[in-house]
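One chain of protein is taken out of this complex; the other chains stay put.
Here is chain A:
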Amino acid sequence: MGQVIVITSGKGGVGKTTTTANIGTGLALLKHRKVVMIDADIGLRNLDVVMGLENRIVYDLVDVVQGVCRLKQALIRDKRFENLYLLPAAQTKDKTAVSPEQMKDLCDQLREEFDYVLVDCPAGIEQGFKNAIAGADKAIIVSTPEVSAVRDADRVIGLLEAAGFEEPKLIINRIRPDMVKRGDMMDIDDIIDILAVDLLGVIPEDERIVISTNRGEPAVADENSKAGQAYRNVTRRIEGEDVPIMSLDVEPTLMERLRMLFGLKPRK
């Protein structure tokens, strides 16, 4: 029996869909797991585009729930990665087209056949959020190192705990090591300290994410992407491996190199 993991955040645009696509692809590609990703963002579907599967959609999540088609018919198999499937969201309906009970049934059906069921949650804490978490047994929270995103993450962690989730895990996305270094961005320890949750991974800001999204190919499969490397690490941690958080040290600046040359300690 597989596990159902919801990827959520509260605040919009922090990287839930990117994270879902990369973890899903990572688990299928690196660990040969059978994975299905559900786009629970009804009305604003995105996961299909990030995965480059938008031209393959025939049926969607709402069709399945309303009995228009069978579950199998709506699942899109990703031809590039064996064992990777997508259940797309409906684009023209709204969130009330699905109930939490129906989502739970759907997830329970899918976990019979898949090792992982990943649910890409919409932004917010309303109906769409309630639907997305209804069938899940674990949760991954995505936040960026900004006050508003961390605040919303805290709110969501509270709601998840109230809903019976134990130990949600945190992914900090879009870290900029150069800004952290000069004291203009909260660092990992600050955020972990404030939210008091376990860290699942840290994803650097990386323009290759934009490039890979343009192409519809998740960065986790891109050898040259730092964010891709970070997502590969996250994938291995989900599988229980003990992988240290990768160091995001920036290249020393010219000034710092000069200081080192003269035997001075680099300023912290």
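As a working rule, a residue touches a chain if its C-beta (ideal position, glycine included) is under 8 Å from a C-beta of that chain, and two chains touch if they have at least 3 such contacts; residues count from 1.
Going forward, contacts and distances are computed from a predicted model.
Only one chain is not pictured, and the protein name UniProt records for it, out of "ABC transporter ATP-binding protein", "Cell division topological specificity factor", "Aspartyl/glutamyl-tRNA(Asn/Gln) amidotransferase subunit B" or "2-oxoglutarate ferredoxin oxidoreductase subunit beta", is "Cell division topological specificity factor".
Check A:4, A:119, A:160 or A:186 against the missing chain and you find that the one touching it is A:186. When the whole complex is considered, the residue among A:54, A:154 or A:239 that touches the unshown chain is A:154. Screening A:68, A:163 or A:194 for touch with the missing chain picks out A:194. Mapped onto chain A, the interface with the missing chain covers residues 146-147, 150-151, 154-155, 158, 180, 182-187, 190, 194.
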